[in-house]
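Below is one structure, written out as structure tokens; the observations come after it.
Missing here is one protein chain; the remaining ones are kept as they sit in the complex.
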Amino acid sequence: MEAKKKLQDFLSSIVVFAVSIFILVESYKIYLKAGKVFYLSAAFVPVLLGALLLVLSVVLFLGSIKEGGVSARTTEFQEVWQAMVKDNNSLRMLTGLIMMAIYTFVLLEILPFWLATFLFMFLLMFFLDAGSITKILIITAVMDGLIVFLFQVCFRVPLP
Amino acid sequence: MAITYLLQSFGAVLSPMNLAVLLISTFTGLVMGMLPGLSATMAVALLTGLTYSLSPTSAIISLIGVYVGAISGGCQAAILLNIPGTPASAATALDGFPLAKQGKGGLAVFLATTASCIGTLISVICVLAFTPLLTKLSLQFGSWEFFLLSLFGVVICGNLTSKGNAVKGWISGIIGLLVAQVGLDQVDAFPRFAFGNVNVMAGLALIPIMIGLFGFPEIIKAFKKTEEHVLKISKFKVSEGFTYIRQNTVALIRSSLIGVCVGIIPGVGEDVGGWLSYWATKSSSKDPEKFGTGEMSGVISAEAGNNSCIGGAIIPILSLAVPGSAPAAVLLAAFMMHGYRPGPLLMNESPEFLYMVCVDLFMAAVAMWMIAQLVAKFSVKILGVKKEILMPIIYVLCIVGSYVINHLMFDVKVMFFFGIVGFFLSMMEFPAAPFLLGVILGSMTDSNLRRALTISEGSFMPMFQRPICLVFLVAILALILSQFGVFEKLKRKKV
Partner (left out) sequence: MQKKSLMAVVAIAAVVVVGGVFGSKFLNKEDKYPSRDINMVVPWNPGGSTDLTGRALADAMGKNMGCNIVVTNTPGAGGSVGALTVMKADKDGYNILANGMLALTAMPVLGYTENTHKDWDYYLATFTPNVLAVRADSPYQTAQDLLDAMKANPGAITDGTGGMGSGGHLGIEVLCAAAGLEYKHVTYEGGSKAITAALAGEVDFTSQLLVEMQDMFVSGDMRALANFTADDIILENGTVIPSILNFVPEMAEKLPMGETTGIAVPKGQPEQVYAALDKSFEEAVKSEDFVNFCNTKGFIINGMGRADAAEYVDKLASTVTWILYDCGVATKSPEEFGIQR
């Protein structure tokens, strides 16, 4: 699994590198705007951290290209990507994620909590093939009710 | 005099009404600690409101009960689901979850709760015996010390969790620290990385980040269609559990003491306590590589460490009216609401208060242990539930947990965003725990460094002149160098 590890490091170090550049640029803007002396500025710690991040990402990158260099990694990446795209699991994960996103960003805004939650749990469990429809229905209804009861009645906290 | 107070307090707690209060509140605390999203701070806060109308004695009993319960309860979710119920249990998940995967979930929970109980008990002894001494220690911590402490915490966490390549752990930690910088800064209120969004300016709340970071990877992984059979939880013998505890007595005591010291330091609480104790045990163990794969002593140390912080956090409350950790802060406010005056006058005004708190802690620890055993019988079954049913429910709880803190949908969106981040972190095998610790310690790092520099006019010299700082500096350096095999090379040279 060493190869997989190297690939992970390769990809992630590039991402981290980009992030650190972003941080450094933004922090510099803050430094200019804040106008205070550098070591007291709000930008001080972000700059330090951003710089550290830069260094570490380079270390990681160097470690990841140790066997085969950049070309080897890129080939591996393409292979992995192809495999992933075709994999059924990836599709399921993505769909599940999208359902979660819809629940969070759309359903909860337009429907009352218990309704949105009921829909979400029901549909997701169905999608995941959690059991027969009746079983899912019962579990969803019970859990939904339990959660609402527990939080709104017992703990007296408002729900989304 | 002390004996009288102690007896009085025991008498008070053992009254039927108060016993009921104790049991109910400890149970509530356990449940709230277990649910990812409800933290100990919240649990204590919620109960402060609910118990206001009770007599001060009963109210204090309930608050301490829920505090102990919540900090202990987090271990169950951490072990069984790999989602810490409260930030304090993040270290427990490291060895707890692998144990659960091996079918030893029940045993792990038993060890965790027993360690929690013992840790709390040891901290009670410290409170009784050492309050004045330990208070002096907490006052020694100035801005430089806090800064270095937070760095130390992140470095340790990085070392501990990255299975050999600490660089990834540190990257994770640094990004966490950076995330904590988002928002209005603590010193000047200058908006950082806010991009004009008012919600972001208020900073990113910790609990949603924790839930997203740890919860999403587990939830999303559950979407895969796997043939994995549901794990059987093997029954374990209680005596076997106690044997493990006895074998780890040294680790237990050490972790508890570490936890108490961490608790005393204002602002660092149960989460750091768990990590430091875990690290201490791992460093002094004969086979450190086993940590992270299901090492019992890891679970024991982390849980003893985070629970003993409770006593530690209460010490500065009693003597200085300064809370040692976040839930302790709510406790302090509750104490004041009920008419007590924690602080230097406490022993003059209401000397029995100290003993009452200690007795309450003691009883809560015992009650927690008993109730936890009962609860564990049910919670362990959760692992037996099919993932497909469990995960949607857990996700709903995640949403609720994120919302309930500030009643803002924004926090829920934060959770979602960091969930994606957490997912990628786990795919690329970056440890999430240093990230979380970075978020917790980030503002402490920032404001203390700048404050220290303000006082010293930009000079870093004081950092090298203060004894506690030097200890930290050496420790941090040693930790970093050890990752690069410097020590092994030196050893080889000698041989």
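Going by the order they are written in, the chains are A and B; count residues from 1 in each one.
Everything below uses one rule, namely that a contact is a pair of C-beta atoms (placed from the backbone, for glycine too) under 8 Å apart; a residue touches a chain by one contact, two chains touch by 3 or more.
Computed from a predicted model, the values in this text were never measured in an experiment.
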item	value
Touch with the omitted chain, as defined above, among B:Lys290, B:Arg341 or B:Lys413	B:Arg341
Touch criterion as defined above, residue of A:Val59, A:Val80, A:Leu111 or A:Val148 at the omitted chain	A:Leu111
Residue of B:Ser15, B:Gln140 or B:Gln247 in touch with the missing chain, whole complex considered	B:Gln140
Residue of B:Ile125, B:Leu184 or B:Ile468 touching the missing chain in the full complex	B:Leu184
Hidden partner chain, residues of subunit B it touches	45-46, 48-50, 52-53, 139-143, 183-189, 198-199, 201-203, 266, 320-323, 329-330, 332-333, 336-337, 339, 341, 343-345, 348, 405-408, 447, 451, 454-455
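By our rule, only the chains that are shown with their structure count from here on.
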item	value
Interchain centroid distance [CA atoms averaged], subunit A/subunit B, Å	23
Contact set on subunit B toward subunit A in their complex	46, 50, 165, 167-168, 170-171, 174-175, 177-178, 181, 185, 187-188, 190, 192-193, 219-225, 386, 388-389, 391-393, 395-397, 399-400, 403-404, 407, 409, 412-413, 416, 427-430, 445-446, 449-450, 453-454, 458
Complex contact set, residues of subunit A against subunit B	5, 8-9, 11-12, 16, 19, 23, 26, 30, 33-34, 36-37, 39-40, 42-46, 49-50, 52-53, 56-57, 59-60, 63, 88-89, 92-93, 95-97, 100-101, 103-105, 108-109, 117, 120-121, 124-125, 128-131, 136, 139, 143, 147, 151, 155-160
